[in-house]
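Chains shown are a subset, placed as in the full complex.
To keep things simple, chains are lettered A and B as they appear, and every chain counts its residues starting from 1.
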Amino acid sequence: MTQSTFPNHLVQSAVAAALAEDLGLAGDITGDAVLSGDETMSGAIRARENGVIAGLPLAIEAFRQLDPKIELTIAMTDGSRVKAGDTVLEIMGNSRRILASERVALNYLCHLSGIASLTAKFVEQVEGTNASICCTRKTLPGLRAFQKYAVRAGGGQNHRYGLDQAILIKDNHIASAGGVAQVLERVKHHASHMVRVEIEVDTLEQLLEVMNYKVDAVLLDNMKPAILREAVELVDGRAITEASGGVNLQSVKEIAKSGVDLISVGALTHSAPVFDLGLDFL
Amino acid sequence: MTQSTFPNHLVQSAVAAALAEDLGLAGDITGDAVLSGDETMSGAIRARENGVIAGLPLAIEAFRQLDPKIELTIAMTDGSRVKAGDTVLEIMGNSRRILASERVALNYLCHLSGIASLTAKFVEQVEGTNASICCTRKTLPGLRAFQKYAVRAGGGQNHRYGLDQAILIKDNHIASAGGVAQVLERVKHHASHMVRVEIEVDTLEQLLEVMNYKVDAVLLDNMKPAILREAVELVDGRAITEASGGVNLQSVKEIAKSGVDLISVGALTHSAPVFDLGLDFL
């Protein structure tokens, strides 16, 4: 597993934008109308189901941006496994400010913990095999850095962060360039030495052709477990093997048993349901 | 249903940011390495399941920002019901530019169509009742305007856009202010005349007390259908009635039959699975 270091340099501006999105020009007109501004409250964010936490730095930042004096007791860290009822964060401070930042804090925390928790379920399924679970570029616009981090918090690996981090040659590239030979010849001459090269193959025939060249990884797309097994044998350690397509919590174990190194799952970042957390006031 | 006008004033900067997130400084190093830059391709975005489309203006903008000369044939509009296999958008242009914008276009389109399609399923369940389906502020940071729009495209209504658009008094406000009487008294004096006021109640007793005051809407939180029915009778048209809590595709019909005006569903924006669309090249 890649380590789950938080992208701290992105937190401040992301949270400021999220608060601006919720507060608009007029701010929290409910709290402004019904509270005097002097009330204080204390509460706790608690898990309402079992799973894995991710996104605490964003939640904490949301509370602190609206109330620099807020008192927080941080009971869990990102990557912590929690059970329903567990306290994640205790809060004490000005009521108006807490109620104005609560939703942004929870929106981040529930979404990212949802990703971490779903990732953890996939990881659990492949335990005992050679396979790691990884994410894709199928992320929600504006949230990629945090979503990829949440995958790591859940025990998964990150595939490339963007088009700029690694070369991944897909069927359309091969078709446009005129074939595997042409495309890999071009890569040899035009790619930076500091980026990895992965190529997608759909059949064992394509894989055979590809293995005549030096590539870092092969993406075995939409292959049945039995075919995947043959592909892994054919590669024989000369490249990283990645399976993709048709992966879900039911199918992942069989895919993993094929011996592939990696299984990429788009759903981790595009379809993870929210993890249920709530802020209970005392 | 509120009309589904797209927030056009937000499209350009949102798409630019999403492309920057994917392209980084180095850009699409795969296309740059393996294509000459002169290749052209044509393809079609097609639905791979049945549902409702939303987000086309964002997908179109993504293609156009990287290739102002791209030729697009728009086969559907947001809100269109599609079946697996239906073509949504046809594309013809420079291969490198299309392949560099494809993922951003699809990330928007699949996510927002996922929201529209889930909304449409809820709306279908409540057909024939008085109830409308609406969303909440449980949105993903940075995507609220587009997510709320997608709810409308799916036939739903929007609840308030943010803390700045309407007053919604929750249990914590009531507790902090010292009771229903105090909180509604304060609202009368401190709220703008141009914003609606809704108040959350958990029991029929609270509802009775609330109805002594003039409010625009009551949020009936976590009430069983039988209690909801009593609540609707008690309100008797003097305020809009909104049910929330424990709403899913199984429970929503019974809730709707209670006679409430609105049913709010957080899952529409926080947990909608992606709608499956793919770009097939010809």
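Structural remarks
We adopt the following convention: a residue touches a chain if its C-beta (ideal position, glycine included) is under 8 Å from a C-beta of that chain, and two chains touch if they have at least 3 such contacts.
Everything numeric in this text was worked out from a predicted model, so none of it was measured.
Here 2 copies of the chain are placed, and the complete complex recorded in this file has 6 of them.
By definition in this document, only the chains that are shown with their structure count from here on.
Note: centroid distance chain A to chain B, computed from Cα atoms, is 22 Å.
Those residues of chain B that touch chain A in the complex are listed here as 14, 17-18, 21-35, 39, 41, 95, 99-100, 103-104, 106-108, 110-111, 114, 137-144, 161-170, 172-173, 175-177, 183, 186-187, 190-192, 195, 266-267, 270-271, 273-274, 281.
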